[in-house]
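Let's look at subunit A:
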Amino acid sequence: MTEQIPFDNQATDNFLEKADSLGLDNARLVEMLKTMLRIRLFEEKANELYALGKVHGTMHLSAGQEATAVGTGFAVRKGDYLINHHRGHGHFIASGADLEKMMAEFLGKDTGYCRGRGGSMHIADVTSNNLGANGIVGGSLQLAVGVGLAAKMRKEDRIVLTLFGDGASNEGIFHESLNMAKIYDLPILYICENNQYGMSASVNRVSARTPFKYRAEAYNIPGYYVDGNDVLAVYEFAKRGAEHARGGQGPFFIEFATYRYFGHSKSDRNLYRSKEEIDSWRTHRDPIIRFEGNLKDAGVIAGEEAKVMEQEVVKEIDAAVKFAEESPEPDVATLEDFVYA
Partner candidate 1 sequence: MPEITYREAIHDAMVEEMRRDPSVFLIGEDIGTYGGAFGVSQGMLEEFGPERVVETPIAELGITGAAAGAAMVGMRPIAEMMFSDFVLLAMEALANQAAKARFMFGGKATVPMVLRLPGGSGTGAAAQHSQSLESLLIHIPGIKVVMPSTPYDAKGLLISAIRDQNPVCFVEHKLLYKSKGEVPEGEYTIPIGVGEIKRPGTDLTVVSTGIMLHRCLSVADRLAQEGLEVEVLDPRTLRPLDTEMITASVKKTGKLLVVHEAVKTGGWAGEVIASVSESDAFNYLDAPMRRLAGKDVPIPYNRLLEEAAVPQEADIEAEMRALLTNQY
Partner candidate 2 sequence: MPIPFIMPKMDMDQESVTITEWLKQEGELITKGEPVIVVETDKLTSEIEAPATGTLASILYHEHEEAPVTQVVAYILAEGETIADLPAPEKPEEVEAKAAETPAQQASAPVQLQVSPIAQKLAADLKVDLNQLGITDRKITRADIEAFAAAAKEKPPRPSATPAARFTARENKLDLSGISGSGPGGRVQLADVKAAQAAATSQPAVDLKPAAVLPAVKPGEIKPFTGTRKRIAERLTQSYQDVPHIYLTVHVDMSALSALRQRANADKTRDSVSMTAFLVKLLALTLARHPYLNATLSERGVELLGEYNIGVATALEEGLIVPVIHHADQLPIRTINAQLRELSAKARNGSLVRQEVDGGTFTISNLGMLGISEFTAIINPPQSAILAVGAIERRVVAAADDEIEIKPMMSITLGCDHRVVDGAVAAAFLRDLKTVLEEPSLALL
C-alpha cells in the first residue's frame, strides 16, 4: 500500500510552531479552515441538489480531499495559473471562486461561470487565469506545458499550478508533459492528488511503481510524497514548490496522498473498496476534523467558533443556491454561440 512508503513531510507535531515557521497567522489559519468547510458543505449541498434532480448529468465530488485543495490554493499567488482536473470543486473554491456563479453553473444556468455550457466538470474563469477543470484525464498536463512556455516567454512572475490525479499519472501525456517541462525548465508546479483510486482502479494495482515522485525524478524534476490530509504539510510543500518554480528552477512535483469519500462519480456503488476502509479514513484521517482539532488544541479557535463559522458558510451556500435557482436558463437560440470566436 502507498501508506507503507514514508511521507517526505514531518508529521505536524508542534502545530503553532510549524504554522509560525510557514508564516501563517491565526487569521490565515482560520480562513483555511473556513475554506475547507466551504468546500465540504458546498459539495454536500450540490449532492443534495443532485438528489433533487436539479444538477444534471454527473458530478465528481472531492469530499475528503479538502486539505490538498486548500493547502495548495493558499500556497500560490493570485494571478498564478490554475489548470484543474475533473474533481476540482475544492481547488476552485480554494482559489477564491464566486460560489453563486459556481452553483449557477452546477444548475446549468446562464449566470454560471460557463453560462451553463460546461457544468460542474468544466468550471473555468479564464480572465482570472483559471484555465478550467478538464474532463479528460491528463488534460491539464497537456495545457500546462503551453501555459508554462507562455509565462516563460513573456517573462511573467507567474507559475502554473497543474492538478491531476493518480489516474492521469499513467497517461502517456504525463511523460510528455514532465519531459517537456523540464527540458524548457518551465515554471510548473505539478500536483498529483493521489486519492488511491482511478475510478475503481486501485493505484497500486495499475501502477508499476509508486509513489509517482519516482517518475518525476526520472525526468530530473524534484518530487515529493506528502500527506495530503495534513493541510499544513500540503501548504508547506506547495509553497516550497511554488517558490522553486517561480525562482526559475523549472518544474516541481508533489504527490499528495489523500482519499475521496464519495464514489468516483454519481454512478459509483463503491464495489471495489470496503465500507470499513472509507469509514477508517473518515474517522481517523479526515482533514477537516484534524485541522479543526489542531486549531482548537492550539487555542486558535475556541468553544462554538467552529459552529458559528459553519453557520456562516451555510448562509453563503444557501445564498448561492438561491441565486442559482432564480437565474435564467440559457436561451436555446444562443446554442451555437461560442463555437468560434
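Here is how the candidates were picked: all candidates are chains of the complex that A comes from, given by their letters.
Note that a contact is a pair of C-beta atoms (placed from the backbone, for glycine too) under 8 Å apart; a residue touches a chain by one contact, two chains touch by 3 or more; residues count from 1.
Note that the coordinates shown come from a computational prediction; the quantities given were computed from them, not determined experimentally.
Student: So subunit A is shown by itself and the numbered options are 1 or 2; which of them touches it within this complex?
Tutor: 1
Student: Over in the complex, which subunit A residues touch candidate 1? Could you list them?
Tutor: Residues 81, 83, 112-118, 122, 124-127, 129, 131-132, 134-136, 139, 141-153, 172-173, 176-177, 179-180, 183-184, 337-341.
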